[in-house]
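Missing here: one protein chain of the complex. Every other protein chain is in place.
Naming follows writing order (A, B and C), and every chain is counted from residue 1.
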Amino acid sequence: MLGQDLAHDLMGKVGFGELAFWLVAGRRPTPSETRVFEAVLVALADHGFTPTAIAARLTYLSAPESVQGALAAGLLGGGSRFLGVTEDAGRFLAGTLASSTWTDDMPDADWDTIALAAVKDARAERRLVPGLGHPVHKQEDPRTPVLYTIASEEGLYGPHLRLFAAIGRVHPQVLGRTLPLNGAGVCGAALADLGLPIDMLRGFALLARAAGILGHLAEERRDPIGMDIYHAIDRNTAYIPDEA
Amino acid sequence: MLGQDLAHDLMGKVGFGELAFWLVAGRRPTPSETRVFEAVLVALADHGFTPTAIAARLTYLSAPESVQGALAAGLLGGGSRFLGVTEDAGRFLAGTLASSTWTDDMPDADWDTIALAAVKDARAERRLVPGLGHPVHKQEDPRTPVLYTIASEEGLYGPHLRLFAAIGRVHPQVLGRTLPLNGAGVCGAALADLGLPIDMLRGFALLARAAGILGHLAEERRDPIGMDIYHAIDRNTAYIPDEA
Amino acid sequence: MLGQDLAHDLMGKVGFGELAFWLVAGRRPTPSETRVFEAVLVALADHGFTPTAIAARLTYLSAPESVQGALAAGLLGGGSRFLGVTEDAGRFLAGTLASSTWTDDMPDADWDTIALAAVKDARAERRLVPGLGHPVHKQEDPRTPVLYTIASEEGLYGPHLRLFAAIGRVHPQVLGRTLPLNGAGVCGAALADLGLPIDMLRGFALLARAAGILGHLAEERRDPIGMDIYHAIDRNTAYIPDEA
Partner (left out) sequence: MLGQDLAHDLMGKVGFGELAFWLVAGRRPTPSETRVFEAVLVALADHGFTPTAIAARLTYLSAPESVQGALAAGLLGGGSRFLGVTEDAGRFLAGTLASSTWTDDMPDADWDTIALAAVKDARAERRLVPGLGHPVHKQEDPRTPVLYTIASEEGLYGPHLRLFAAIGRVHPQVLGRTLPLNGAGVCGAALADLGLPIDMLRGFALLARAAGILGHLAEERRDPIGMDIYHAIDRNTAYIPDEA
């Protein structure tokens, strides 16, 4: 695996997050990269009773002999609407950088110029800017400043994070209101700054979520609520079930 | 496909249920067999807001671009607890027949003798007799007499259905109370009498359910309730979601 | 279910394909509609060792206790590349009709005008015209004329099929070569002419494929080849497996 001797070179010497990075990127991350990467996975792991967590619990209720089925059902909701922001933000930022001229050390004002053009373009084409806004955190997503701090501490505050920060500064000029940079979006920026392939960013969000779903299944095992959820929904509909 | 010319021998000449039987059994069913088989699929197709239907709707809510993911999530709940009765009943009946001596035309009293021994054995080993009882239909599952009638009309009232009927007559002697023969169980008996492989009976229940889930997804598309389900559950838990 | 008494109104009286149409469309199909619909399902059910069939067989090999998992794995390949043509064609045709002026009984020449404009537009935007071409059938997909005949016989040769036929006539003028109308595309046109929701067309392809996958799993059970497939692939790669 990875050109290494699994037993002697990897086991006990490589963390699990580090291995996941290595398997996808094809190169071993530095300790700094590992810290940022694991912070992203932690940030994305669990978000309470999301639709995907409920789907996993109900599938576990129906087929408790197949943990793999419940986990798969939970991951299948990892699509455009609830888990796509990370990759969408990474792609938006990478696309903007690809068509702009920039250097890592240019001043904020120059980043703002690029950001302003990108937000205006999106607006003109009626596209959303991914990573802006959050249904609960109306002012600030607490994950955002923490991930910026970690990336700075580790010397990994790169162009995607810089551009995303600039979007946070300039978007009110275009959109007419101030939205927070959400955590899923900043995770996408941070992963892109780690040089990970944009097409696989959703994959990391799914890996993180896999841990979260296992947590839900373990909790469902200890303290089941799936049957209550089922009955609550069933009672409130016009359907007459023919069979439980 | 099936040694036939798909376009000229099958399209427009073979029904979809007929084809499904043919693909699995490796032989074309007679019209009588097709009628019983399709009655079973219809009986198993949809049962309101089952956990699997809810899982499918929530997955569709999260990833509307992937109908295949929502359908798969719904089918993954087709395990031991909510969709296993059909196969379990077929297996129980087939196993009992394999270890008993019987003829198709023996009188009910002889079937009762076999059934009584089988129910007593199950009781002694603390195993459930699959196909007995229903959470809603406490007296009679309306599907049961209808499927018996159809099988009789078509000359397909075979040993599995006979044995299952005998179980319906004798189990109160052993269990001390009278339970209805449920529809999922009688479907298993009918499929086994059609000579279909026992190991694939759950597969037919899943095929039937696939149509039911598509019905749910179409309804979710016209008249979405997934978001309400999500919010209702989310509100009633102690979790604080970090992200929608 | 469907405002009907499942046991008395549906079982034994409604075919399985008919029921699937009814569940999705919210209305009972006529016998003519049912015949076209089932011809489509038959046309789409099985296509040999597609990637999805192989994925289902390998999953069954790995987890034979979970038929639902193998079926789900097979359906998850039902995405844009191998199973998307049906819906893509339906959407292309419906979109063209929505932005054109037409009557059911106008002459072929008028359909050709609409078709020519649509193919030119697609070409100009470098989009593929879905439903054109087939990897095996270079001259004609045998399913295509058969489905046209069935639709005509049943009085269901509507605007989507007419427009698709016109595309078959005019596209060489734009593309510079003659491609056959493939069966998956004509299925999309026929389903759209049945008034079924475009967003659910992939769902019908998946339902058809579910029957095909069950056929593969039954065959894998009788005559397993999954292990051979696995070993054949494994032998031809540079990987050293650490564990089977």
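Throughout what follows, contacts are C-beta pairs under 8 Å (C-beta built on N, C-alpha and C of every residue); 3 or more make two chains touch, one makes a residue touch a chain.
Predicted model, so just to flag it, every value in this text is computed and none were measured.
Visitor: Given that one chain is not shown, what are the shown chains it touches?
Guide: Across the whole assembly, the hidden chain touches A, B, C.
Visitor: Which listed residue (A:69, A:90, A:168 or A:185) would be found touching the missing chain in the intact complex?
Guide: The single option touching the absent chain is A:69.
Visitor: One chain is left out of this view; which of B:24, B:43, B:56 or B:72 touches it in the full complex?
Guide: Spelled out, the listed residue whose C-beta touches the missing chain is B:72.
Visitor: Of the listed residues A:29, A:78 or A:131, which contacts the missing chain in the full complex?
Guide: Of the listed residues, the one touching the omitted chain is A:78.
Visitor: Could you please point out the subunit A residues that touch the chain left off the display?
Guide: Touch set of subunit A with respect to the missing chain: 1, 5-8, 10-12, 14-17, 19-20, 23-26, 35, 38-39, 41-43, 45-46, 48, 66-69, 71-73, 75-79, 83, 142-143, 145-147, 149-150, 183, 197, 199-200, 202-204, 206-208, 210-212, 214-215, 217-219, 221-222.
Visitor: Mind pulling the subunit C residues that touch the left-out chain?
Guide: Per the touch rule, subunit C residues meeting the hidden chain are 46-52, 54-55, 58-59, 61-66, 69-70, 72-73, 76-83, 134-136, 141, 143, 182-184, 225-226, 229-230, 232-234, 236-237, 239-244.
Visitor: Hey, which subunit B residues sit against the chain that's not shown?
Guide: That gives, for subunit B, the contact residues 1, 6, 63, 65-66, 68-69, 72, 76, 242.
The rule is short, and it goes like this: only the chains that are shown with their structure count from here on.
Visitor: From the mean C-alpha coordinate of subunit A to that of subunit C, what's the distance rounded to whole Å?
Guide: A distance of 34 Å separates the two centres.
Visitor: Using mean CA coordinates as chain centres, what's the gap between subunit B and subunit C in Å?
Guide: So the centre of subunit B lies 26 Å away from the centre of subunit C.
Visitor: Which residue numbers or ranges of subunit A touch two or more of the other chains?
Guide: Correct list: 63, 65-66, 69, 72, 76, 242.
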